[in-house]
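Here it is, the structure in full.
Every protein chain except one is present and positioned as in the full complex.
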């Protein structure tokens, strides 16, 4: 129980640290740092998505950048067509572009959900190393697909000239935008928490640890994992949509293998299967990038060493070090 | 579509296939024998290419560069096996993925430091410069034919190594029963280091061969690595035979798809549309191939167990 309370306390501190940092930066008039905290929240959100598949479902997806990128493109494409005054698609029904965040999020969720359904349906027929390689390969496929489509900039990407609006709010204000990102992050953590504790979550965790047992009690692991994979992808896609709005730019790089690796890092640095861990992971990542990246362009060398150290010597990530081994169900 | 063009593209496909096989062989051995998924295999490919290009530029000799490039990649493989990989054999795949991902970052930044941020260029050796005539007109570079030849020699060598030698017997035994081979007194640690260094050297060879026809730069390894993953997923993880068959299959499908998809689509679509759709289709063709294979044979074409 002491461990349990320690984790609750750590979670609370983590949850409050982000708005505290954003408010401090805002009060000091440092809008760059407000955006930086927004970036942490968005990357953490991508990690929260992956954590559902990885931490609770045991699915080591090395292709979540595909969903991050699809989310970004979905939002970007709607904004692009709104700017252009052209429809996104004109057949079988005509859908016009919209420079509205909720529309972008919805598009991201739908597109990523469908992609995850297709990718998951094939990848989940396998497991272990196959699953890792196949998710990586399909993400690479979408990467090349994005490169090959000139309408949306191909390899050069798509520039979004204006941040999309949010009804009733001034989304171009940095602090407001942070608040939106933070609200979605917390919502995603809440959703993950509910799902993890539900009957579905029990079955999912059962599937990740002992598929044979789950099958023997009459629950097919495949559809359980597939649904979790899709939800996971949708959450990561919303992060992608937010990221597009944050930087005003969408490019195939968002779907590259390296991005998939980074999303994995957010989860693992923090601690696999811990609700709030992706926030720590993303924060450490951004801190390293900002601090060491300020000294040398070769900051990823240090990142590599840190990661290697965590894998070899500090399993369980930061949350593991702070609160002990994972709690039992 | 002339006959010469088709022959040329088929040869190009073989060349890509052979190069993929050099990559895939090391990956599939590492998985089959040690149960290891190694993302840093592309870094070893890059190491071979960089060392060869650097040495060749410094000494003016491609062959010295080749020898040192192979040596460097094998040595790099042995070193990371001893320092990192052997701690990972009993870990789950997630740890292996993360650790080897870290190695990619370290190698990439290390290469930036050592060789600078600009690409290096490696010239084809004089011996292999030139072209031979193809039936039906046109010529084909000797160098590319040599690459295919090298790949075939390596493939045959690997088969002989695994089926005919004591080392190969030990590799096969390690694949099926680690404890048994330990009990027989074979030094399993040395065996693993050797296997890993061998795979690394093959990756380095692929890097050199490609480096001489394209530029040598940081990040060159990973796209090839992912293609090699597609290859071993299609072939069946752990199977050398599967790796060979799937390499050639992927090489041909990718090359022929890029060469002919636009003109084939032009039979049904307006030329402009066919060109852009064709390019998109060609870029995802091998992934679709992988999806189809998996739909029917989730364990690949040549499953090694089960």
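Labels for the chains are A and B, by order of writing; each one numbers its residues from 1.
Criterion: a contact is a pair of C-beta atoms (placed from the backbone, for glycine too) under 8 Å apart; a residue touches a chain by one contact, two chains touch by 3 or more.
Convention: contacts and distances are computed from a predicted model.
Trainee: Among "Polyketide-8 synthase acyl carrier protein", "Branched-chain amino acid transport system ATP-binding protein", "Amidohydrolase" or "Spore germination protein YndE", go ahead and choose the protein name stored in UniProt for the chain not displayed.
Mentor: So, among "Polyketide-8 synthase acyl carrier protein", "Branched-chain amino acid transport system ATP-binding protein", "Amidohydrolase" or "Spore germination protein YndE", the name matching the hidden chain's UniProt entry is "Branched-chain amino acid transport system ATP-binding protein".
Trainee: Omitted chain: which shown chains does it touch?
Mentor: Hidden chain, whole complex, touched shown chains: A.
Trainee: Quick one: which of A:31, A:172 or A:220 touches the chain that's been left out?
Mentor: Reading the full complex, the residue touching the unseen chain is A:220.
Trainee: For the chain not shown, which residue from A:175, A:195 or A:234 touches it across the whole complex?
Mentor: Going through A:175, A:195 or A:234 one by one, A:195 is the residue touching the chain not shown.
Trainee: Provide the residue numbers of subunit A that touch the chain removed from this figure.
Mentor: Against the left-out chain, subunit A lists 194-195, 197-203, 205-206, 209-210, 212-220, 224, 227, 326, 328-329.
The definition used in the following text is that only the chains that are shown with their structure count from here on.
Trainee: Taking each chain's centre as the mean position of its Cα atoms, how many Å separate subunit A from subunit B?
Mentor: Comparing mean C-alpha positions, subunit B is 31 Å from subunit A.
Trainee: Could you please specify the touching residues of subunit A with respect to subunit B in the complex?
Mentor: 54, 60, 62, 122, 125-126, 128-130, 132-134, 136-138, 140-141, 144-145, 147-150, 257-258, 261, 264-265, 268, 272, 297-298, 300-301, 303-305, 307-308, 310-312, 315
Trainee: So in the complex, the part of subunit B that touches subunit A is made up of which residues?
Mentor: Touch residues, subunit B against subunit A: 31, 37, 84, 87, 93-95, 97-99, 101-106, 108-110, 112-113, 222-223, 226, 229-230, 232-233, 237, 276, 279-280, 283-284, 287, 290-291, 294-295, 298-299.
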